[in-house]
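Quick one: structure below, then a few questions.
Missing here is one protein chain; the remaining ones are kept as they sit in the complex.
As written, the chains take the letters A and B, and residue 1 is the first residue of each chain.
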Amino acid sequence: MIVQKLLTLPSFEKGSHLITDKLLKVLGELPETGLLQIFIQHTSAALAINENADPTVRHDMDKAFDHLVPENQPYYKHTIEGPDDMPAHIKSVLAGSSVSIPITGKRLNLGTWQGIYLMEFRSEASPRSLVLTVIS
Amino acid sequence: MIVQKLLTLPSFEKGSHLITDKLLKVLGELPETGLLQIFIQHTSAALAINENADPTVRHDMDKAFDHLVPENQPYYKHTIEGPDDMPAHIKSVLAGSSVSIPITGKRLNLGTWQGIYLMEFRSEASPRSLVLTVIS
Partner (left out) sequence: MIVQKLLTLPSFEKGSHLITDKLLKVLGELPETGLLQIFIQHTSAALAINENADPTVRHDMDKAFDHLVPENQPYYKHTIEGPDDMPAHIKSVLAGSSVSIPITGKRLNLGTWQGIYLMEFRSEASPRSLVLTVIS
């Protein structure tokens, strides 16, 4: 069986944000066994799974992505939407537009230290639309 | 229900290429609700979802990956297949060997600006085989 839900997140500031609880609220009761896929319908933000406890991890993740993919490189041609736009597209390919998580015993089977990140790469972001697909 | 199709893409030149239309043609009618997984059976090319409108984004994506993963690094030992081979393997891990996209109302539920990229990392590439799996 496939069940889908839509979730529009309010605009977040640039950086990594834990959204596990928001997702669980929208998902409601989960099947006994299955797979959840979460898809972001945008190309300048991404989804990832990472450490859920220490806010400095989210800080460092954002900084590290800025160093990996710097703004204002001489070879960028796609510059009309601002200096953070092309880097945001590149970062979104590096982190990925979806995450998939097993469902076991009616719960997301995340490790103890895992949470779901929205990685916002734009400085002035819009709300972000997610599609949640539960396969069971 | 699971339906699979195979698609062999002709050899592309190095760079990012939009393949959304080619995929839709092979897929034919989609189920009302489901998930499409696209898998590339190679380790020196990748699949990604990114901006579908401005060709300069694809240009910059290719250049950015070249800067992220430069050729001819002194620590490369895997050099027998040419200077672009090991970088291609590394880039394929960064971008990923598959993408998954929700199907909603018999259509791929991509955002307005999203398309499916074949990222070709070899300078003289071969045709690339994809496996398309539709879960409904």
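Rule of thumb we're sticking to: a contact is a pair of C-beta atoms (placed from the backbone, for glycine too) under 8 Å apart; a residue touches a chain by one contact, two chains touch by 3 or more.
Fair warning: this is a prediction, and the values are worked out from it, not measured in the lab.
When the missing chain is restored to the complex, the residue among B:L9, B:V69, B:I103 or B:A125 that touches it is B:V69.
Although one chain is not drawn, the whole complex shows that of A:V3, A:L18, A:L110 or A:L132 it is A:L110 that touches it. Residues of chain B in touch with the missing chain: 2-4, 37, 39-43, 68-69, 73, 75-78, 86, 89-90, 92-94, 96-98, 100, 129, 131, 133, 135.
Considering the complete assembly, chain A touches the hidden chain via residues 33-35, 48-51, 54, 56-57, 59-61, 63-65, 67-68, 94-96, 99-102, 104, 109-114, 117, 119, 135-136.
Note that only the chains that are shown with their structure count from here on.
These two copies of the sequence, chain A and chain B, are related by a rotation of 120 degrees on CA atoms, to the nearest 5. Centre-to-centre separation between chain A and chain B, using Cα means, comes to 20 Å.
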